[in-house]
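Every protein chain but one is kept in place in this view of the complex.
A and B are the chain letters, set down in written order, and residue numbers restart from 1 in every chain.
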Amino acid sequence: MIRDITIGQYYPAQSRIHRLDPRVKIVCTLLFLVSLFIQNSLLGYVIATVYLGAVIRLSKVPLKYIVKGLKPIVILLLFTVVMNLFLTRNGETLVHFWIFAITEGGLRTSLFMAIRLMYLVAGSSIMTFTTSPNGLTEGMEKLLHPLNKLNVPVHEVAMMMSIALRFIPILLEETDKIMKAQQARGADFESGNIIQRAKAMVPILVPLFVSAFRRANDLAMAMESRCYHGGEGRTKMKPLRYKSGDRIAYILTLIYLVVIFVVGRFVPFKLWIF
Amino acid sequence: MSIALEHVSYVYSPGTAYEKHALKDVSFEIPQGQFVGIIGHTGSGKSTLIQHLNGLVRATSGKVLYEGQNIYDEGYNMRALRSQVGLVFQYPEYQLFEVDVLSDVCFGPKNQGLSPEECEKNARKALELVGFPEKYYKQSPFELSGGQKRRVAIAGVLAMKPKVLILDEPTAGLDPKGRDEILDQVEKLHKETGMTVVLVSHSMEDIARYVERIIVMNHGEKMLDGTPKEVFRHYKELEQVGLAAPQVTYVMHDLKERGFDVSPDATTIEEAADEIMKSFRG
Partner (left out) sequence: MPTEMIQAEKLIYEYDKRDEEGNIIGSERAIDGVDIDVPAGSFAAILGHNGSGKSTLAKHMNAILVPTGGTMWVDGRDTKDPDELWNVRQTAGMVFQNPDNQIIGTVVEEDVGFGPENLGVPTDEIWQRVEESLKAVGMLDRRKDSPNKLSGGQKQRVAIAGVLAMEPKCIVLDEPTAMLDPNGRKEVIRAVEELRKKKNVTVILITHYMEEVIDADQVFVMDDGHIVMHGTPREIFSRVDELKSYRMDVPQVTMLAEALRKRGLNLPKGILRREELVEALCQLR
């Protein structure tokens, strides 16, 4: 159940996208998200689709995985589509029944909104699929490094993130184990009203917290014994260095951004109502 | 009055890249009152196997029969089954959560829907059965030593008055005396109550000392099934799958090779010592 969520998971493979510097992936993902919001036209979405499709293709992550990652937002998606479809009153009415009306504008907005949402999630999941959690945190750390001057503990936050990522699967497994152990003692998590169900969580949450604290304590000790003393004076086993591929990726994404902006805004291409 | 598996198979995440056959066509029957050991290296399927016995994991195919009835039948009361077949997980102390020992042990009976008085009666009885000292009943379970915590956790299952007790590695992480104490306690329990006991263990020495029957699991399949003597006779095959016989069994085989007139079947220290003495006198 919990394991079905693919967002934030790493899909190990050897691909051009995997090999890119994490910083490139973070920045380009942000640019891609921006590109979805600076235009709202059919041609613009065609260009975005080409860009996203090409990246997915290059990343060697099966499309199935990315589609699966969209599952958790299905409800949000449906909600947005329905709301926009019926509540936007703009342009000619296409269908009319009882108090509902679907207008040209409504159809257009709801469709574009859905695409935008899906591309948002797909775009970010491509980043997490192709970048190891450690790479991501290191990329963040490096990108946010200037904030250090403002006394923001960038290294510490990055270290915390990477540790959290390492322990998520361990704690998930532990939750599963504790649930089963309590079920073996007759606990029932499935029936009863909301209050009863919330109460049924206590025998899971207490042991889980106790265990998480124990682990945190052990880990802190292990880190100290291996001479960890914060980011100062630390060297890197895998320092981030831009390579030619990274520069190309930046250039291509920038070109994409310019093209989508220009085409999306200034080329008056319309197909029917879109 | 028995628990039986008929052609049970279990597949993890079928249809995905992670598909894995955890159990393959496993069948056996455990009659009421037997003390059974299950051995197998990590990943041999023994943990998955015992979770089938109380319905926590549902077989992909095959049947699990408790007292002759298929537990997968529609309308079968799984929660009733779980109080009949008590399962104590590995490191069970990690499931403790209540403010004091007695309340924690009451959790099972409470889930069975018993009155507070009955809950407490059963809990007290269970704590007594595992030899837990009464002066600590009102203490927080988190302040106890490792061995005591484990007793409380086992009592938490016993308080449901199960007819079958399954223990997954009950001695993991304990010191030698603590290991012996827990197992002696389990043996006493078995003798006094006539409860069926299924003991999962990595220690061949422990298994040989306590159980009357051993089931060996390997790669999700039942590899051997018999008395300790019968099973440890196959010590060479056991080694091939990453297991071993108790140390004394090896000593006996060595002695036999060196021309001693001993039966190499001994699996415990007592048996081995008796056998060696016989050869000296004889």
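Here is the rule we go by: a contact is a pair of C-beta atoms (placed from the backbone, for glycine too) under 8 Å apart; a residue touches a chain by one contact, two chains touch by 3 or more.
Nothing here was measured: the structure is a model prediction, and the numbers come from that model.
Colleague: Which candidate, B:Lys63, B:Arg79, B:Lys121 or B:His202, sits in contact with the chain we can't see?
Modeller: B:His202
Colleague: Kindly state which of the options B:Pro14, B:Gly146 or B:Gly194 is in contact with the chain not pictured.
Modeller: B:Gly146
Colleague: Which chain A residues touch the hidden chain?
Modeller: 132-134, 162-163, 165-166, 169-170, 214-215, 218-219, 221-229, 233-239
Colleague: Please identify, in ascending order, the residues of chain B that touch the omitted chain?
Modeller: Residues 41-43, 145-147, 172-178, 202-203, 205, 242-244, 246-248, 250-251, 254-255, 258, 260, 269-270, 272-273, 276-277, 280 of chain B touch the chain absent from view.
Operating definition for what follows: only the chains that are shown with their structure count from here on.
Colleague: Measure off the straight-line distance from the CA centroid of chain A to the CA centroid of chain B, and report it in whole Å.
Modeller: 44
Colleague: Any idea which chain B residues touch chain A in the complex?
Modeller: Answer in residue numbers: 51, 54, 56, 79, 82-83, 86-89, 92, 94-97, 107-108, 111-112, 142, 156-157, 160.
Colleague: Which stretch or stretches of chain A touch chain B in the complex?
Modeller: Residues 174, 177-178, 180-188, 202-203, 206-207, 210-211 of chain A touch chain B in their complex.
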